[in-house]
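The next block holds one structure in the form of structure tokens; read it before the comments.
Note that one protein chain is taken out, while the other chains of the complex remain in position.
Going in written order, the chains are labelled A, B and C, and every chain counts its residues from 1.
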Amino acid sequence: MLENLLQTPYETASIILFGIGFTSLMLQKNMIKKIVGFNMMDSAIYLFLAAKGYIDGRKAPIVVNGVTSVEAYINPIPSGLVLTGIVVSVSVTSLMLALTVRLYRRYHTLDIDEITALARKEEP
Amino acid sequence: MELLGLLLLAFILICALAVCLTRNLMVSIIILMSQSLAMSVVWILLESPDLAITEAAVGAGVTSLLFFVTLKKIHAIEGENKDGKAEK
Amino acid sequence: MESVWQNIPFFCILLCIASASFTSVLPKRAARAVCLLVVLAVIAMSALLIGRVSAYGGSYTYMMGHFPAPWGNEIRAGLLEAVVALAFGVIMLLAILGGLDRIDEHVFDDKQNLYFIMLELLLAALLAQVYTNDLFTGYVFVEIMTLTACSLIIARSKGRTLVAATRYMIMNLMGSGLFLLGLSFLYGMTGHLLMSHIHEKVAALAADGAYPRALTVTVALMSLGLAIKSALFPFHTWLPDAYGYSTPTSSAVLSSLVSKGYIILLIKLFYRVIGLEIVRQTRINNVLFVFGLVGIIMGSLSAIREKDIRRMVSFSSVAQIGYIYMGIGMGTEAGMVAAVFHIFVHGMAKSMLFLSTSGLVQVSGESKLFRDLRGSGYRNPIAGVAFSVGSFSMVGIPFLGGFISKVYFAKAAMLMNPTETLIVLLVLAASTILNTIYFLKTVITLYRPVPADGPADARRPAFVVSMLCLIAVNFALGTFSQPIIEAIRAGLRMFA
Partner (left out) sequence: MAKLKSNYETSAWARFLRWMKGGGSGLDRSMIRSLGEEALPSQRSESEHLAIERAREEREKQDLERERLIQERLHAWSRSRGSRLVNALYRLSAIVVCIAIIYVLLSSVSELPPFGRAENPVNNEVSARYIEDGLAETGSVNIVGGMILDYRAFDTLGESHVLFVAACAVVLLLRINLDKDGRPTREKLDAEADDRKYEPHNDVILQKISNLIVPCLLLFGIYVVLNGHLSAGGGFSGGAIMGAALILYVNAHGLTKAGQHRLFSYRVYKALTFCALAFYALAKSYSFFMGANHLDSHIPLGTPGRILSAGLILPLNIAVGIVVAWTMYSFYTLFRKGDF
């Protein structure tokens, strides 16, 4: 297992990053930290996908001098998927931040546990 | 090239840990921004310039800006709150 | 491509998407009219599609663009897809009609067109979920569904909706992250995103015994992600707040459409992407089965303790989603048929319960507590009748949908090994008793005579029409269940 992992440093790093991001999304109490964790988790997945598309010694998929042979370029599919994914994560981030602003305006704290407790108290 | 990639990956992971451990929100967002920049260089290494340009513009640019303006707004709300209390 | 009718799924999806950007520049009344028209058009086209597909006798693929399947995007329609699309359209229409006046009350005037945009895009995402044959397209539309559902919750900025939406988003983000990671694993192993091609590759991989652990982890990640999103038992904590405080249309749509959309995608994943045989080998379905059973009991127990009628109905949703996961977790075709039928039954009954609850609450001084709801069944008779019919359906009284789906769950359980059969039957019996306790208690409360009359009710024609239609649909599901079951069975056969 360890040998295999050391041969694929990009994927290994991306999985570790995913673990850290996922844990902070799940267990951090601060809203901002949660959103940061979500961003890290998403970029970890994108790193994983992009690493899957890379091929040693080949170039970026932009046609140069009319050469269109498979041996010249890396796999373009993961790049396309990641581009789509980045848009999704920006949209989600902005929505979450807007929610955070509204929550802070109402409860004057960023701690999600405290916010939940306050909400329970204010309306049974 | 290989060494640069490994260094950048290590930097990204250290950034991730640092974000979790810092208490100051501003600092953690700046760390996230630098992590995004490192990520865009990694994408150049992985031969995906489209992703690099998007990540640099979005991850390090717009997302961080949104985080900053959120923090600013929160401080503004807090300040307003304190003013209100002082007046009372 | 043989004939024009095969364009119908594409028309449905594109109509919803295009009308969304059009609605953004309209004033609120026009926005409402456009939204209703779009949903009606989708219903009509889906009904047409059912007729055509059953005459055609099979499913077909439709390429989105100039390029055939593994290169371009593709959608695929069969009998089951058409039936599900029709049911979703009908539920959406009745939910909007039933909650129209409450939307007017709860959402600010200049933001109402945004609310209708959300509904249209939600329908587009649901239809895309139902028809797509490409896993990544599924992911993109899952995200649209998550965002629109969150906006539907926050459209009413009162009470705990903000907190509920935040917790909903956090759970959903975890779910999407897990789903996307599973998707990347699957892509790394097979090199395809098209469902049928992944299916072939996965079958070959499983036959060779390649990547044994990675395959299990992938299936686990994707099903866990979808289970979190559809509020299976241990992940349901956000649900009562979200359903209990948003405007009634949102609650109805969220409980009977959004969670069902994810479940449809999960069924597709099991049937068409991974294959039921391999899912059974990984034993993921057993985990879902156990969580489903626990969810049935725990959801009902929490519902009994609730003093708030909306939250009680929400907890009953947790129990009903447990039923569906129990059916999926059985891993047999009979279980799957029962689960799909229960999706329809629960969708129809739960949206009716949420809407009629709003009618009852309206005549009880906007209080959702049981003690203020006493006698509200007299003050708003149509809502009272609708609530009773919905509760009886959930309890499982004959001639209503819930009874039939319980019978089919029991039948499906008979085909399993004896201990599992015993467990399922015991849980079914226990949950029927628990359901009877809390629903009957509520119905009795609604019809307790009170000396002082409450405020006069203000019933709107749209509400009455929607309630009457829902009551009729619920009876129809109970009495004419045979053709629907046959359609589901035939559809599932076409599905694989």
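Just so we're on the same page, a contact is a pair of C-beta atoms (placed from the backbone, for glycine too) under 8 Å apart; a residue touches a chain by one contact, two chains touch by 3 or more.
What you are looking at is a predicted structure, and each value in this text was computed from that prediction instead of being measured.
Q: Quick one: jot down which shown chains the absent chain touches.
A: Per the contact definition above, the missing chain touches A, B, C.
Q: Using the document's definition of touch, tell me which of C:A30, C:A44, C:L114 or C:V290 contacts the absent chain.
A: Only one listed residue reaches the unshown chain, and that is C:L114.
Q: Which chain A residues touch the hidden chain?
A: Within chain A, the residues that touch the unshown chain are 1-2, 4-5, 7-12, 15-16, 18-20, 22-23, 26-27, 51-56, 58, 60-63, 66, 68-73, 75-80, 83-84, 86-88, 90-92, 94-95, 97-99, 101-102.
Q: In the complete complex, which positions of chain B touch the hidden chain?
A: Here the touching residues of chain B are 48-50, 52-54, 57-58, 61-62, 65-66, 69-70, 72-73, 76, 79-80.
Q: For chain C, which positions touch the chain that isn't shown here?
A: Chain C touches the chain not shown through residues 1, 7, 10, 14, 17-18, 20-22, 24-25, 62-67, 70-73, 108-111, 114-115, 117-118, 121, 124-125, 128, 134, 136-137, 140-141, 143-144, 147-148, 150-151, 154-155, 181, 185, 187-192, 201, 211-214, 216-218, 371, 378-382, 449, 451, 456-457, 459, 464.
Here is the rule we go by: only the chains that are shown with their structure count from here on.
Q: Whole-Å distance, chain B centre to chain C centre, using C-alpha means?
A: Whole-Å distance between the two chain centres: 37.
Q: Counting only Cα atoms for the centres, state how far chain A is from chain B in Å.
A: Using C-alpha averages as centres, the distance is 12 Å.
Q: Check each residue of chain A and list the ones that touch at least two other chains.
A: 21, 78, 100
Q: Where in chain B do residues touch two or more of the other chains?
A: Residue numbers touching two or more other chains: none in chain B.
Q: Would you pull the chain B residues touching chain A in the complex into a rising list?
A: 5-6, 9, 12-13, 16-17, 19-20, 25, 28-29, 32, 35-36, 39, 42-43, 46-51, 54-55, 58-59, 62-63, 66-67, 70-71, 73-74, 77-78, 81
Q: Along chain A, where are the residues that touch chain B in the complex?
A: 9-10, 13, 16-17, 20-21, 24, 28, 30, 32-33, 35-37, 39-40, 43, 46-47, 50-51, 53-54, 58-60, 62, 74, 78-79, 82-83, 86, 90, 93-94, 97, 100-101, 104-105, 108, 110
Q: Considering the complex alone, what residue numbers of chain A touch chain C?
A: Chain A residues touching chain C: 18, 21-22, 25-26, 31, 34, 38, 41-42, 45, 48-49, 52, 77-78, 81, 84-85, 88, 91-92, 95-96, 99-100, 102-103, 106, 112, 115-116, 119-120, 123.
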